[in-house]
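Left out: one protein chain. Kept in place: all the others.
== chain A ==
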Amino acid sequence: MTLKDATAIVGIGRTRFAKNLAEDERTLACRAVLAALDDAGIAPGEVDALASYTMEETDEVELAKAVGFGDLTFFSKVGYGGGGSCATVAHLAAAIASGQASVGVAWRSRKRGSGPRPWTNTTVQLPTPAQWTRPFGLLRPADEIAMLTRRYMHEYGATRDHLFNVALACRNRANQNPAAIMYDRPLTREMYMTSRWISEPLCLFDNCLETDGALACVVVSRERARDCPSTPVYIHSAAQGLPAQHHGMVNYWNDDPLTGPAWTAARHLWKHADFTPQDVDVAQIYDAFTSLVPLSLEGYGFCGRGEGGAFTEGGALEIGGRLPINTGGGGLSEAYVHGFNLIDEGVRQLRGTSTAQVPDAATCLVTAGEGVPTSALLLTNRS
């Protein structure tokens, strides 16, 4: 048995994205799931598998009884925040390919735009590794990733201009996408270079948005996919990655902290794929922070170690460049929903319905959070 092209994403659904939506997370989840099933032409009663993030507020029981799912025979939750995004789809693909279920739904619903910042709740801090970091004022994900970013810039000569190239590519795509929060807000180099610091060397525009919204997708077997109304988007290869001696977002304690989970996920992903990084038409790369993009470009094999910054030069990440990325605007400029909008946008590209369509896109890499135990998908519309 192999996962390769055995399953396909046949439905995607989403709510509006905004800084503040009135409805609660459970209601938003129901709306996104029902929209995805409607897109797939599949009735809720046929759903028998679910997958989401451990951080998801809406559990399977609440969702199933609200939208009228049938008997569920597979349900899975993946940890490590945004590192779990692609794994939700991967778990459904594995369940369906192995006969555990036939119609799977993955979802993410979040009210981060209007809710509290997670790092302000110090009572839930875990003793490990927070005891080694928090007392010294390393408080937020931005601080933790800024530490790796500074070291990365020092070792390889990456610059703030390289990080700006990432922020700009995402913003330019958002300016083409009416659903993006930053649709009508262009970004200039002047704005970037003079913006306020969050945690030096990361400035405001290196950080993702804070968004309310929900998304979902539907996964079925390749045979079933042929009966669905949209172009099937096949799950060609899927992987999770937790490297030996990795420590999560504070990965300062091994021989090579700059070789993150992307490298582990990538080895498995490419080993089971019929194509290579050079054959990827468009990529949706997890962008909670701009610096995760050069690190991911290296990990997934688009360039060599230390070359991720230079890779962004010359419009490489723009439409028409070597590797257009985050064509809906990504977490930096469309919405930050722990990477689920990147999956959704990957499907749109391979259906040919993106607001920033890459001509004849046939292959797409989607990645989850780098710097934490991660996951990734290779999607294709060829089969």
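Things worth noting here:
Criterion: contacts are C-beta pairs under 8 Å (C-beta built on N, C-alpha and C of every residue); 3 or more make two chains touch, one makes a residue touch a chain; residues count from 1.
Basically, contacts and distances are computed from a predicted model.
Considering only "ATP-binding cassette domain-containing protein", "OB-fold protein", "Branched-chain amino acid ABC transporter permease" or "Acetyl-CoA decarbonylase/synthase complex subunit gamma", the record for the omitted chain gives "OB-fold protein", by its UniProt protein name.
Only one residue in the set A:Gln131, A:Thr188 or A:Thr276 touches the chain that does not appear here, and it is A:Gln131.
Of the listed positions A:Ala66, A:Leu139, A:Met191 or A:Leu242, the one in contact with the omitted chain in the full complex is A:Leu139. Across A:Arg16, A:Arg222 or A:His247, the single residue that touches the chain missing here is A:His247.
As for the chain not pictured, it touches chain A at residues 117, 120, 122, 125, 127-140, 142-143, 146-148, 150-151, 154, 196-201, 245, 247, 250, 252-255.
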